[in-house]
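Notes to accompany the following structure.
Note that this complex is displayed minus one protein chain, with the remaining chains in position.
This part shows subunit A:
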Amino acid sequence: MAAGVQFPYPRKTSDSSASYPQQRSSPSRFSIKKLASYTLGIAALVWLVLWLFRSPATTSVVAPLGTPPVVIVTTIPPGLSEKHKAIIKENRLDYAKRHGYGTFFPNTTDYELAPGTPSTWSQVPALRHAMTLYPYTEWMWFLSSTALIMDPTKSLYTEILDPRKIESLMIVDRPVVPPDSVIKTFSHLKGERVKFILTQDKDGLADESMLIQTGDWAKFFLDGWYDPLYRSYNFQKAQRHALEHMVQWHGTVLAKMVLIGQRLMNGYAGEAPGAGQDGQYQSGDFVVNCFGCASDPKRSCDEEMAPYVKTWREATKQ
C-alpha cells in the first residue's frame, strides 16, 4: 500500500526507493507467512463451525427403513365373538396398509395384571409392549376393540399429528374432567411438544382412542399409569380414572396432553351413551366407537357395528 504513496518533499536519501524492491526480494518468506496465517484462519473457522454444529452428546437415532411411523394397538378381549375379532383386525390392517402403518393385536389376557384388576388395564402394558416391538416408531395409536375406522383415506399425520394441525385442533382451557375440574388443559402449547392426544366424552377423558408419542416421556407416562398402587386402588372406572387422577395431580403429564374434538378420532355411535358435546359420530367421520357395547350385557357389539361395517366395506371398495 505504501508503495504508491507520493511524497510531498524529496526524501533524505537518494535511493530511498530501494527499500521496496528489498522487501519484494524475499517473496518466499513473505508467502510462507501469508500462507501460514491463512491456514490458521481457515483451521480456526473450521473448528468454529464444527464446534457450533456439533451434535449433542445423545446422538439422535435414525429409524431404519421400513419403520412404520404409526403403530395401531388394539387389545382384544377374549370374550368378543370371532366375527367381531376378524372384522376389527381386518379394519385396522386395511387402514395400516394404505398408509404404511403397523398394527399390534395382543389379547387382554396376555399381561399379568394383579388379581382382581379389570382386564381393561391391559391397554397400558400393551402400549408399552408395542413400544418395545417397534422401537423406532414415532406414534402409537391405541384404538379400542369396539371402534372402527370409517374413513381409511384419512392419514393421521395430515389430519391430526402435524404440529401446526394439532395446534389448530387442540382444545385449550378445558376442565380435564367435566364439568368443573379446577385442572384445565394448557392454554399455550406448541405442537412440537405435544406427546399425548386424546378426546373427552361426557364423563371425562376417553382412553378408547389415544395417540402417544414414543420416547422417554411415554415410558414414564405408561409406567406411572400402570403403577401397582393405582391398579389396586379400585378406581371406579379402572385405568380411566387412574388416568384422570394422573393428569390432575402431575403437571409433567398434563403439560404434554392435548384434547381434541371427540369426532376427530372417537365419535360415539348413536347407541352409545355418554358422548361429549358434539361427540356423536356423523357420516363421514374418521372413527366410530360403539362405546361400552362389550361391557353392557344388554347390548351386542355385533349388532351395533353391523351397519358401520357395511358402510366401511363400501368405502374401502372405492
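Heads up, the rule we're going with is that a contact is a pair of C-beta atoms (placed from the backbone, for glycine too) under 8 Å apart; a residue touches a chain by one contact, two chains touch by 3 or more; residues count from 1.
Methods note: contacts and distances are computed from a predicted model.
Of the candidates "SWR1-complex protein 4", "DNA polymerase epsilon subunit 3", "Globin d2" or "Glycosyltransferase family 34 protein", the chain left out of this view carries the UniProt protein name "Glycosyltransferase family 34 protein". The omitted chain makes contact with just one of the residues A:G79, A:G100, A:G251 or A:P307: A:G251. Checked against the full complex, the one of A:Y95, A:Y111 or A:F196 touching the unshown chain is A:Y111.
One chain of the complex is left out; on subunit A, the residues touching it are 2, 5, 7, 11-13, 16, 18-19, 22-23, 33, 57-58, 106, 109-114, 125, 128-129, 131-132, 135, 216-217, 219-220, 223-224, 226-230, 232-233, 245, 249-253.
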